[in-house]
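All remarks here apply to the structure that follows.
With one protein chain held back, the other chains of the complex are shown just where they sit.
Now for chain A:
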Amino acid sequence: MNIPNSSTAPAAGEYAGDEVSAIVLDPGYWTTRAGFAGEDVPKSVCPSFYGQRDTESDTQHYFGENAIHNPLGDLDIKNYWGSDGIVEDWDTATKLWEYAITNRLTGTKATDPTRNGLNDGTNTNGDAMEVDIDALDNQEKPLEESPLLVTEPGWNSAKAREKYIEIAMEDWGTPAFFLQKTGVLAAFASGKASGIIIDVGASHTSVTPVLDGMVLRKGVQKSPLAGNFVSNQIRHIFKQSAPEIPLTPHYLVKSKTQVDAGAAAQATYKTFTTPPTDSFRLNEEERVLTEFKESVVEVWPGPGRFSNGTNEEIAKNTPGRPFEMPDGWNQVFGAERFRAAEGLFDASAALTSESSPRPKDDQTIPKLVQAAVLSVDADQRPLLLGNIVVTGGSTLLYKFNERLNYEINNIYPSTRNKLIAPGSVVERKYAAWIGGSILASLGSFHQLWISKKEYEEHGASIVEKRCR
């Protein structure tokens, strides 16, 4: 007799798993994740940046990791997300998502024999061709067989939501569709139906209160203080250091020689007949900065802010971390490595310049949490504070959770605050996708899908009614 407890696997009927080979698409600013529901990791993770090459006749798009890091002369690197955290460039977004899905998951359909060029010359009559075209269009749609679950940010506009279902239904021909907010899914990935989800991504930090699997819209908070902000802070640090620290991306370096710490780099550089665009360089620099964030940047873990009292002195006494640039320049970073991410928690500590003004106080993460909690009914606040789910790639900054825990306990000392941060990197980065994978593979979810028939009956506005 199997007595159910927390460690025994639930019976088949209990966890209601019933996979219908649905596809889960989780677009983010840095990467776009896609995979089959029921799996634990997205199979297809491709950058949300794309390369665009304008020629006289048309514009070409390049997707995928390999394409966008290729230093072609006139390759512009762009992102389909707008500055407000809502998809801006829908056409390219559609293409990139389709690439993400078909590249690794469904595979591209074989071209119809009438078009693959093998039958050229045997063209008999044009009429037959004409008739087939409609049928062909139907067949070519990439998601004929798979229901699709797409994630959206909590602040998505109604218009954008309708756009999602239009793309899914009309461009991809999916039999069923659903749209769910990333916050809810991240909570599901941690096994919570209620909680506050702190998602620190690349472009935006969002705080989403979720109650019984539904986002409390009034409490959704977002701010631009996220991964890209930290990158900018690092750029500031590099610029402000006494001899300016050079930031040379990998593609420029042909070979490097070892130099002493702090000494000028001695490297041979590549030359290009048509130098890559600025946007390309920026994107490549971002990769170096990502590496820097992963290996050097540390969040001051508290207590108190980094600028408080003797904290800086204490930080100076901790051993530094070395970092080597692609061109061989290297240095050990001491207390300044704490400075890069301090702005996330303390707006006054952010490094500023003319182009990047001081962030507002209410954009910092503790203030966002406070605002989110304040907009929730008083009865639910302790429940939500007991389930604070931390997700997003930027939360992997060293000691981020310690600091966040300190800050939250500082604001709410009388409640039992609990931070839930999955230990594994994949779960932290792709929490929303994993939650979607769980949701879409549930048998009880079958009745929630918006079917093609319903879409045809009610139009795109059905998404507002059903996905709430």
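The rule is simple: contacts are C-beta pairs under 8 Å (C-beta built on N, C-alpha and C of every residue); 3 or more make two chains touch, one makes a residue touch a chain; residues count from 1.
Convention: contacts and distances are computed from a predicted model.
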Name per UniProt, for the chain absent here [options: "Mediator of RNA polymerase II transcription subunit 10", "SWR1-complex protein 4", "DNA repair protein RAD51 homolog 3" or "E2 ubiquitin-conjugating enzyme"]: "SWR1-complex protein 4"
Sole contact to the chain not displayed, among A:Pro71, A:Pro147, A:Pro249 or A:Gly343: A:Pro147
Candidate in contact with the missing chain, chosen from A:Ser57, A:Gln258 or A:Ser414: A:Ser414
Chain not shown, touching residues in chain A: 13, 16, 18-21, 145, 147, 175-176, 211-212, 214, 216-219, 376-382, 410, 412-415, 443-444, 446-447, 449, 451-454, 457, 468
